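A single protein chain has been removed from this complex, and every other one stays in its place.
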Amino acid sequence: MDLLANNIGAVSALVVMALVFGAILGFAAVKFHVEGNPIVEQIDDLLPQTQCGQCGHPGCRPYAEGMAAGEDINKCVPGGEDTIRALADLLGREFVPLDAEYGAEKEHKMVAYIREAECIGCTKCLQACPVDAILGAAKQMHTVMVDECTGCDLCVEPCPVDCIDMLPVKTTQQTWTWQPPAGIGARPGDLIPVRNIA
Amino acid sequence: MALLNVTSPHVHKPGNTGAFMREVIYATVPGVAIMTYFFGFATLINIALACAIAVGCEAAVLKLRHKPIAFYLRDYSAVVTALLLAIAIPPTAPWWLTLVGTSFAIVVAKHLYGGLGMNPFNPAMIGYVLLLISFPKDMTTWLPAAGVNETTSALNPWQSLQMIFTGHISGVDAFSGATPLDTFKTYAGQPAVLDANPILNGAMAGYGWEWVNVAFLLGGIYLIWRKIISWHIPVGMLAGLFFLSGFFNTAVDADNYASILFHLFSGGTMLGAFFIATDPVTAATSNKGKIIYGALIGVLVYVIRTWGGYPDAVAFAVLLMNLAAPTIDYYTQPRTYGHKKPNKGLAKPD
Partner (left out) sequence: MSRRIWDIPGGIHPPENKQQSSRNAIRPAAIPAHLVVPVQQHIGAPAKPLVQVGDRVLKGQKIGEATGFVSLPVHAPTSGVVEAIEQHAVQHPSQIDSLCITIKTDGEDRWTERQPLADYREHTKKEVLECIRNAGIAGMGGAGFPTVVKLGVKADAQIEQLILNAVECEPYITADDRLIQERADEVVAGLQIMAWLVEPKEILIGIEDNKPQAIEALRNACAGLSKENGTNIDVLVVPTKYPSGGEKQLIQILTGKEVRSGGLPADVGVICQNTGTAYAVKRAIIDGEPLISRITTLTGDAIEQKGNYEVLLGTPVADLLQQAGLQKDKLHRLVMGGPMMGFTIHDPGVPVVKTTNCLLVATEQEFPDPAPEQPCIRCASCAQACPVNLLPQQLYWFAKAKEFGKAEHFNLFDCIECGACSYVCPSSIPLVQYYRFAKGAIRQQQQEVHKADRARERFEARKARIEREEQEKELKRQERAKAAAAKQAAKKEAPATTTSTATAPSANSGAAPAAPAATDAAPVADELAKLQTAAASTLKRYKDAQKALETAERSGSEHIDALRAKVEQLKTKADAAKDAFLAAKAAEKSAPESSVAEATATASHSDDPMEALKQSSAADFNAYKEAEAALAAAEAAGNAAEVETLRVRVTELKARSDASKAAMKEARAKQKEDIQAKNAGHDPVKAAKLEVAKTGVLLKKARKALEAAQASGEGDIAALTAAAQEAEAAAASAEDAVKKLEGVQ
């Protein structure tokens, strides 16, 4: 009892401080509350949206939901390592390399191309395309809207005459970018052979 | 026939990092010369020893890191670090002190953080502070400047070598003295004692030391003239020291607080202002930031000198501000063309 009586000042000071800081924290929590983007949305934003289904889900969002529920983050083939890194960052998980079971990362971005002379107009690829990027009607030649194609590969398999190729996206003057310099210790630039000199 | 394909610009100002560092080395020449005059050849021996150790350490670490040794040694950064450290420690400090300090500066403070350009703290000052707190006695034992009284003269080369490698000079009693800062700290508030001390008597900032500082000031002006450093950090630091010492010396108490000139020209003030605080890797980068960075170093130097436990404070002040440099940078970004307000901080303000 003595102990309490002797320290009543200190105890009360601590209690008061606890109350005050608690109130401040509580107030701050309400006042500065940030409406967080639901985690599924955030994950979905990181995914490449090819809707290719290579991860075993019918589309990117279902996989995002899966990851939010604890599924592995290394199943997105089109996203590759960059996406896995971003996901690991977001979800606070360890980085794991891409699961080879789901496919190997492609070096280039691909786009589907229909060899139009061979197309029989069966519309099978139309139905396979997750983003409706193939144009055509029954018995009419089909064609891929290159700008909308996500390069997901899903149209290749159903084609009965194998007339769909996945081609690397061609670099144009508009899409070309400078490469990063080689880094410390390296001389910038390269010697190029001249094609035709005067 | 092949043409070079490279991004613009196609012309480059002459010079490289090595040249940059060499200018710094040249700028220390007057200071080192004056120090040699007052403290003997030990200064030069110490510098040579430190440089050799630094280059050796640098080469060894580069080899371990599988980096091209010659390419990196050519930037002279290790030499500059060793030079500044050797200038900062007492010239007659035993060889192992130089060895420990220099190797720690190069291996730990520089390369363990990723090498040149990556170190958050000034390596020379890290080495210095390591020695100062580990071997305070050796580190605060300076020879009295030559000529301060009839008995002291600068050590000759043979004596210097003996001093550095054996710790004593045959035939001469070990002698040592306190620096002006140390003396003032010990006897602050006792003007009579201070005046009687030969180091302070008749000098504006301590016998010998004031000339060392003047010499480094000259070297610093050379660096500014050569555009190796900008004026912002030295001016900020000296101004901080000037105003604080001026305030306490004139408005508070002239006996307990040393004069402006004393603060500006004793200890490592000028060396710190022009050579150490201006280390670009660890300092703030924007002009405004540099002024703030320098001024705060000046303030810290004064605070530690006056109320702290150590007589001089440049190393501590610089290291503390190294910590603050990134933050200063983030809050002193210049206003970019076409923007209403300068950026603040790292994150996007949402």
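As written, the chain order gives the labels A and B, with residue 1 at the start of each chain.
Just so we're on the same page, a contact is a pair of C-beta atoms (placed from the backbone, for glycine too) under 8 Å apart; a residue touches a chain by one contact, two chains touch by 3 or more.
This structure is a prediction, so every number in the text was calculated from the model and none was measured.
Trainee: Touch as defined at the start, partner being the missing chain; which of B:6, B:25 or B:60 qualifies?
Mentor: In the full complex, the listed residue that touches the missing chain is B:6.
Trainee: In the complete complex, the non-displayed chain touches which residues of chain B?
Mentor: So the residues of chain B touching the unseen chain are 1, 3-13, 15-17, 19-20, 71, 75, 77, 115-118, 227, 230, 280-281, 283, 285-287, 329, 333-339, 343, 346-348.
Trainee: On chain A, where is the contact patch with the chain that was removed from view?
Mentor: Against the missing chain, chain A presents residues 44, 47-51, 59-61, 122-124, 127, 130-133, 138-139, 147-148, 150, 171-173, 175-189, 192, 194-198.
Throughout what follows, only the chains that are shown with their structure count from here on.
Trainee: Which residues of chain A touch chain B once you look at their complex with the stated criterion?
Mentor: The contact residues of chain A facing chain B are 178, 185, 188-194, 197.
Trainee: For a test of understanding, state which residues of chain B touch chain A in their complex under the given definition.
Mentor: 1-7, 67-68, 71
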